[in-house]
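Dropping the structure in here first, questions after.
Of the protein chains in this complex, all but one are displayed in their positions.
Right after this comes chain A.
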Amino acid sequence: MPRDTLTGSRIRERRVAQGIKQAALAQQAGISASYLNLIEHNRRRIGGKLLLDIAEALNVEPALLIEGAGAALISSLREAASDVPAVGAEVDRVDEFAGRFPGWAELLSTARQRIMALERNVETLSDRMTHDPHLATSLHEMLSTVTAIRSAASILAEPGEIDPEWQARFHRNIYDDSARLAETSRGLVTYLEADDETATETGAPQEELDAVLEAAGHHVPELEQNASEDGALMRLGDGVSAPARTLLKTWLERYARDAVAIPMDQLVPLLATHGPDPGALTKVLGGDPTRVMRRLAAMPIDVMPDPVGLAICDSSGVLSYRKPLPDFPMPRFGAACPLWPLYRALNRPMVILSLPLVQQGRAGAGVWAEAVAMPVGEIAVNSDPIFEAHMLVRPMPRDGEGAAVPADVGVTCRVCPKIDCIGRREPSILTPTG
């Protein structure tokens, strides 16, 4: 039921909430109670002076009676329904629901947002626990060191004589192992101490880089002005670890080369004509389509109000860069969904794949993706090239919806509800059978 036909429901809801009798309101508005009853059940349209009179009697803005619940609330409720399609929520009556029970609707919407936030936390923690080699190695090292200390201490604590040479050796081992344990545990605590506020504070260099780039909005103004990357490195690299700084330096150097090759004042006018379409822009600008993708991902919000997302992986499939979109999240740790065109591009190097995508469990029109794998480094005799793949995701273009059947993909297996997926590596925490 469209929203503008629900004015009557909203009048009834307001009247009941204020404890006003139907007859009393009808009298104030100068109509019969039976006519108001028809209006309240949406069987008579209402507008003009009568609407103004009723709004005044109810002490509300007329617009509130006409427009009803906010679009954001309606959208959120629709998404909540699509999250669990098996329940069969009456999506066609969502406006009516939000109009008649605004409090419950708001509660449902808020609960859904909380569930989404919790799922993101679960995803982060689950990925970290399952895939994080740093954590696995640290824990293994700690347990091995504890075992060595326990064994040596128990030998020394046993009654009876121990050869002084062995005694000295075990004392030394305990001393060395306890120092090692202190070092490992300190590193581990730092690594795990990331709370909500410092979710970007991490222990792995790649995660540190991701956090720095996210904080910078993936845009480096000084490099757009052809300044040297040293200044940007000093600004952005403040407080990061040495390995992360090395990654950041490499990233900034590439950014600087990209900015020189495709300056903003050349790219921005083309966006008005072609939008963030890397295929069309590469045709105009020439050169490497991955450079165009990186430039699009580096555009500030004032230039590109609808930002694009970008994922880059090496030949092994490991993500070396991630700029997610709200409609297209990317895993912070571990591997992404193997169905992403990013990985298909590695099978078809130097071909730009262009297709719509829908992520499992997400409502909306989905996104449009372009992916391409290009060789890294110079071509050499008898040397197989190493490929690097880029995948740009952008809001669905106006003519995109319905242009092709969207590919059904996920974020990463652990949080993907897709059943019978050929690409599944491991069971999902969202489905009992995985």
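The working rule: contacts are C-beta pairs under 8 Å (C-beta built on N, C-alpha and C of every residue); 3 or more make two chains touch, one makes a residue touch a chain; residues count from 1.
In the analysis below, contacts and distances are computed from a predicted model.
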item: Chain not present in the shown complex, as UniProt names it (candidates "Transketolase 2", "ABC transporter ATP-binding protein", "Transcriptional regulatory protein WalR" or "RNA polymerase sigma factor"); value: "Transcriptional regulatory protein WalR"
item: Candidates A:Arg150, A:Arg186 or A:Arg348 - the one touching the absent chain; value: A:Arg150
item: Hidden partner chain, touching residue among A:Val84, A:Leu125, A:Leu139 or A:Ala215; value: A:Leu139
item: Hidden-chain contact residue, picked from the options A:Asn173, A:Ser241, A:Ser315 or A:Ser354; value: A:Asn173
item: Residue numbers in chain A that touch the chain omitted from display; value: 139-140, 143-152, 154-155, 166, 169-170, 173, 176-177
